[in-house]
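Structure record follows, encoded as structure tokens.
With one protein chain held back, the other chains of the complex are shown just where they sit.
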Amino acid sequence: MIFRPNPSLGVPIYLQLMEQVKHAIETGALRGGDQLPGIRPLAEELVINPNTVAKAYRELEHEGVIELRHGAGAFVANNARAKKVTDKLRTAQPVVATAVEKLRGQGLTDEEIRRLFEAELRGKGDHRE
Amino acid sequence: MLWYKAWLDTRWPFLIGLAILVVLACGNVFEYPTTARLLPLADTLPHGTGIVGRAIDEAIQTQRDYRGFIWWQWVRQNFTQTWTLFAVLLGSGGLLVSGSKGALFTAALPASRKQLLGIRAGACMIELLVLAVVPSLLIWLLSPAVGESYSLTTALVHASCMFLAGVVFYSFAVLMSTTFHDMWRPALVTCLVAIGIGVVETVVRQMGGYGVFAVMRAETYFRSGALPWGGLLVTIAISASLFYAALLNFVQLDL
Partner (left out) sequence: MSDPVVIETADLSKAYDASTEALRGLTLQVPSGSIYGFLGKNGAGKTTTIKTLLGMVKPTGGIARVFGLDATNPQASVAIRQRAAFVSEDKDLIDSMTVDEIARFTASFFPTWRADLAQQYRQTFDLRPAQSVKQLSRGARTKLALLLALCRGAELLILDEPTSGLDPAAAEEVLQVLVRHVATEPLTIFFASHQLSEVDQIADHVGIIDRGRMAVAGALDDLRAQFRRIQVVFDGAAPTPAFRTAAVKRVRREGRVLTILTSADADAVVAEARALNPVAIDVAPVTLKDIFLESVNAEA
């Protein structure tokens, strides 16, 4: 299965799931119209709280990434809005890749890089010395 | 199914007690012929003086006939002592022994503390009644086998008095078990109290019809056919109070 959230990280599981779904869509593992696993079976398989899966799916639907069809299940959205989101992400991806490569080249570890990004996002764009 | 559980929890003391009482009853009946032959010999011994001498005299005199023999050997000793012991054992232990297997599981069921204690007590009372009635009936049934007869009425009177008065020791043991949360201290304390009462009654002969043990062995009935109504009422009232106190304790208990 493509989804494998890590409960021990400091990141909420539902966010991890959302990221993994989006990543799957980007890489083409999931295409428009594909059905996602049901909330119950997925929760059982990953042995996580069904509310967590439900929350992830709700947020993804809110962002237009997936559609929840009543009685039928969750499906990857086919429409432009979803495509726009994934397009946005697809163009952003190389920017991040370049930055990460550069920082790695400067000898930073992945953990350090991650923390820099977190702090940057927290700092709301202020510069620090 | 709480009754079934109460049975499971108490069946071994009950069955062992029943077996012992049955064996003792049979033993007493079948040793009568031997005793009957030996007793006349006692007449040839010098009469004793002093407390011990008088006690021996009394024993010999009472056991001259079959009914007296049964009362002296069986009712007064084997029956009273064994039945009391098992009343104490059945009263100690149970849910109240915290840490006992099943205590938390049972406490988590939708049954009130009153129900839990009440049903267990009900089961024990039935068992104690059986422990009183069965060996008594056995005496009645087996007496012809040694050429004697024992009145059914007498057997049932003794069974009833044993049970109705003796239940006071059961209630006391239950009260102790709500105070001490293990199996052995309630039994020990109750036994000591029982022995104490027994000693007092023996020493203070004036207690006569009202001593607990005197009522249990229906002494006045044996001697003069008078049922110990007063004694029974008093002991039943005491049992009820002890049991009520145990209930109040149990409802408040932290498990």
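Here the chain labels run A and B in written order, and each chain numbers its own residues starting at 1.
Assume a contact is a pair of C-beta atoms (placed from the backbone, for glycine too) under 8 Å apart; a residue touches a chain by one contact, two chains touch by 3 or more.
Keep in mind the model is a prediction, meaning the values are calculated, not measured.
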Chain not shown: contacting residue from B:35, B:62, B:106 or B:160: B:106
Among A:30, A:48 or A:76, residue touching the chain not depicted: A:48
Residue numbers in chain B that touch the chain omitted from display: 1, 4-5, 8-9, 101-113, 251-252, 254-255
Positions on chain A where the hidden chain makes contact: 7-14, 39-40, 43-44, 47-52, 55, 115-116, 118-119, 122-124, 126, 128-129
